[in-house]
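All protein chains but one are shown in place.
Order of writing sets the chain letters: A, B and C. Residues in each chain are counted from 1.
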Amino acid sequence: MEATELLALYEQMALIRRTEKAAHDLFLQGLVKGTTHLAAGQEAIAVGASAALRADDYVFATYRGHHHAMARGATPEECLAELMSRATGLCRAKGGSMHLTKASTGMLGSYAIVGSHLPMAVGAAWSARLRGTGQLAVAFFGDGATNIGAFHEALNLAAVWKLPVLFVCENNLYMEYTRIADVTAVPRPAADRAPSYGIPGEVVDGNDVVAVHEAVDRFARRARAGDGPAVLEAETYRHFGHSRADPATYRPAEEVERWLRHDPLDLARGRLAELGVPPETSTAADERARAVVEQAVAAAKAAPPPDPREALTDVWAEGGAAWRT
Amino acid sequence: MEATELLALYEQMALIRRTEKAAHDLFLQGLVKGTTHLAAGQEAIAVGASAALRADDYVFATYRGHHHAMARGATPEECLAELMSRATGLCRAKGGSMHLTKASTGMLGSYAIVGSHLPMAVGAAWSARLRGTGQLAVAFFGDGATNIGAFHEALNLAAVWKLPVLFVCENNLYMEYTRIADVTAVPRPAADRAPSYGIPGEVVDGNDVVAVHEAVDRFARRARAGDGPAVLEAETYRHFGHSRADPATYRPAEEVERWLRHDPLDLARGRLAELGVPPETSTAADERARAVVEQAVAAAKAAPPPDPREALTDVWAEGGAAWRT
Amino acid sequence: MADVITYREAVAEGIAREMRRDPAVVCLGEDIGEAGGVFKTTVGLLKEFGPERVWDTPISEQAIVGAAMGAAITGMRPVAEIMFSDFLACCWDYLANEIPKVRYMTGGQVTVPLVVRTANGGGLGFGAQHSQATENWALTVPGLKIAAPSTPADVVGMLAAAIRSDDPVVFFEHKGLLATKGPLPPPDHIVELGRAAVVREGADVTLVALASMVPVALEAAAGLAQEGIDAEVIDLRCLVPLDVSRVLTSLRRTSRLVTVEENPYQGGWGATLVSVVADEGFGLLEAPVRRVAAQCVPLPFADALEDQVIPAADTVVTAVRALAAY
Partner (left out) sequence: MADVITYREAVAEGIAREMRRDPAVVCLGEDIGEAGGVFKTTVGLLKEFGPERVWDTPISEQAIVGAAMGAAITGMRPVAEIMFSDFLACCWDYLANEIPKVRYMTGGQVTVPLVVRTANGGGLGFGAQHSQATENWALTVPGLKIAAPSTPADVVGMLAAAIRSDDPVVFFEHKGLLATKGPLPPPDHIVELGRAAVVREGADVTLVALASMVPVALEAAAGLAQEGIDAEVIDLRCLVPLDVSRVLTSLRRTSRLVTVEENPYQGGWGATLVSVVADEGFGLLEAPVRRVAAQCVPLPFADALEDQVIPAADTVVTAVRALAAY
């Protein structure tokens, strides 16, 4: 990857990281209600994958989906406004952190029932095939999702129909508070299952944005060429607990340490340096991200709450919610 | 296997075959309502497996479960009476063909939602482990069931908990009217999936009662020894259509021919001959089966219908069905 | 005389008409292609529209309905078949949590124009896991339209409305009605979702029924007529939108309401209807409201037992007679 491209990806990752940090702080200030599942530490997967996709491809993500929304063009302000229940939020404050969606850029939703979106991605890929558009669908999901039935059904159907869909597992070693290894019959919860569907499965360093980009690019080309789906298991780690309520004390200090040293932003900076980009340039990108997020926080704070009447809109396509005459 | 044992298995298979034939005829006579899914052609799986089990082991089967009920001791009369809606039926005419159950001999039910019973078998095995009884649970299911989510969840859980449960797939090449190969991503729908759960998977000639017995015996010992579950894929073929309404015209004549020549009863007779059992002895066993079934049909026909008040019993353990005060 | 068509044929006809109009309509489900469906309700579709629009699936209810959703939000109009309505339980997450909510929770960003068709109901001796009337499962979930036609013409017309609808529709085809016949409706016949039909006018009591219970209610009404009781029969046709105003209008004349439901009493649609009436129509009522519904038990196999569970015309007659005497 060329330095300019990598620098852009680095800046995107920095933007996500800073947004996640802001979300965390706003939560502590009582300005974010409900729950949040931060993706800090997992930025390289969203950013590396997105960079390998076409603008019209489809992305489906989970409740831990801030990074995917942003990698597909949602602004920090739209995201934070949603988290802060503002009328200007991505989903007009009806979805919240777990459901960030930006349909206009093909980010077709964050789904909070583990595994549920995998069949949807299969359907979107089928739709692309039917319409002959050459679009691809990508489902991002956690290691924990590999043990639920929808995973199995989705992968089989995608393989049988040879659809242009990629299954990208963000293996961060834990489901909520339980190690994935304790509840999964194979060491690689996603990649080791790919042979069950006769499709390629591969493990990649999910904190290395270049490696993720390369792998997704390769599988995307393959899928677009009509050779069907693939499974990519990206190893990563979350910097925060599972959700806002979780101090993550179940994780060994040594493990946390090791992974913090393997930070996706640091790795990208290292690679930039290797490519001859001076540290000031990276720092400047990070600074720009900081400024954008600072301003996003201010704007989201200043935004109005949703109109209470919005509670009764958007059930039906005509806009309303009437269930009877 | 010794000749006497094999002869007993042959007679059991003959009993099942004759019962299935009777069920078919009774259906054509309008004496069996609803639907039936005959297991003629698949007898060796039930009989071979059962012979390798302990009397207190648990068996879970599908709507195509006549052979499993009988292999676990249900009589032709109990089965046919159930199919004919008689008070003397196995389930007192409340279950019908799809739900044959004989709990007293560990045949814990026939379930008509594809795949649903696999987790139940896992739970029964867990229960056996908790109670320290050394019992085993076996789930029998079709090739079509390997593509449903419950299959995946059950196998993973069984493997993670290393439970004494066997998953026996009766691969008869078709789901209802669709070839399993057309909708499954791997050639061996069950065995090829075993590696996804880190457990052994094996293919066996499901029409060879000795081969089935040997494989189940081996995996049963392994499971009882604490080494966990296994998948056995038994290749077989159904002699009738999927269910009563199905003439099975979607199957190539040549394929049907080939499989009819590979009949489990013929195979067993051949093996008996090899072991020096004269054909008259086999024929006599078959004759006994014929007589038993003939008498079962007569008895079932003569049995009374259920008391209409039975419609409102057996919802709750206390016997009734009251849902309100 | 107009052409006659069975309810079963009407399903394939209704789908075919829409597939001809709109290339975005595609079908998926188990055994729907070459086999024409287990209930022969998709016969001819593969032949006319080819394997690119009529897809046989594995036994994967979650993948079927989940994929339909993914296709629907990306420009297609999928018609997914779930073979028996009992199996909706195997993909209930999609019906309860995903399809009806995604539009709302994204602030209106996506639209889910899909139909989930399914064979519903009992009376055929299929036992506890293949006989349920499960419309009420869907009724508990805001965001789904629920259609359950009782005649071949309504099958065609309501399928047209359902497939053209930009909202998700769960479409219940009653197994017990598949062999019934009726006139083939004219081209472009559409029955708007949410409009009940008065299928018999009457002045003394209003019977409200759905799907298989419509003929039962009509049979009861014929019997009641002999006793001098003049029953109006309303075919609800949809549970959502629920045509409460049609029922209230009728009650203005009859002042007496009986619902006729195939489902168990507990949690049935009649309860929701009655609760609206007991509020907004309280002043109209001159007698208790009665719900004739199934017993609260699983469906038994034997005819002799199943008949005890699912309402028949005589049960309705008895209930109405008691009310009329109130």
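Keep this in mind: a contact is a pair of C-beta atoms (placed from the backbone, for glycine too) under 8 Å apart; a residue touches a chain by one contact, two chains touch by 3 or more.
As the structure is a prediction and not an experimental result, all values here were calculated from the model.
Participant: For the chain that does not appear here, which of the shown chains does it touch in the whole complex?
Facilitator: Hidden chain contacts in the full assembly come out as A, B, C.
Participant: Can you work out which residue in A:279, A:305 or A:319 touches the chain that's missing from view?
Facilitator: Going through A:279, A:305 or A:319 one by one, A:305 is the residue touching the chain not shown.
Participant: Which one, C:149, C:168, C:202 or C:270, makes contact with the chain that was left out?
Facilitator: Here the residue in touch with the unshown chain is C:270.
Participant: Touching the hidden chain in the complete assembly: which of C:15, C:73, C:297 or C:310 does that?
Facilitator: Selected residue, touching the omitted chain: C:297.
Participant: Would you indicate which residue among B:62, B:75, B:156 or B:178 is in contact with the undisplayed chain?
Facilitator: B:156
Participant: Could you list which residues of chain C touch the chain missing from the display?
Facilitator: 86-87, 89-90, 92-93, 95-97, 100-101, 104-105, 127-129, 134, 136-137, 139-143, 240, 242, 263-272, 274-275, 277-280, 282-283, 285, 287-291, 295-298, 300-301
Participant: For chain A, which residues touch the unseen chain?
Facilitator: 33-35, 82, 85, 91, 93-96, 98-99, 111-115, 144-145, 147-149, 175-178, 182-184, 250, 305-306, 308-312, 315, 321, 323-324
Participant: In the whole complex, what residues of chain B lie against the chain that is missing from view?
Facilitator: These residues touch the chain not displayed: 58, 60, 89-95, 99, 101-104, 108-109, 111, 113, 116-128, 130-131, 137, 149-150, 153-154, 156-157, 160-161, 313-319, 321-325.
Basically, only the chains that are shown with their structure count from here on.
Participant: Which one of the chains is farthest from chain A, going by Cα centres?
Facilitator: Farthest chain from chain A, going by C-alpha centroids: B.
Participant: If you average the CA atoms of chain A and of chain C, how many Å lie between those two points?
Facilitator: Centre-to-centre distance between chain A and chain C: 39 Å.
Participant: In whole angstrom, what separates the CA-based centres of chain A and chain B?
Facilitator: Each chain's C-alpha centroid was found; their separation is 45 Å.
Participant: Can you compute the centre-to-centre distance for chain B and chain C, using the mean CA position of each chain? Integer Å is fine.
Facilitator: That pair's centroid distance is 35 Å.
Participant: Can you list every residue of chain A that touches 2 or more other chains, as numbers and ranges?
Facilitator: Residues 149-150, 153, 156, 160 of chain A each touch two or more of the other chains.
Participant: At which residue positions does chain C touch at least two other chains?
Facilitator: Expected reply: 57-58, 60-62.
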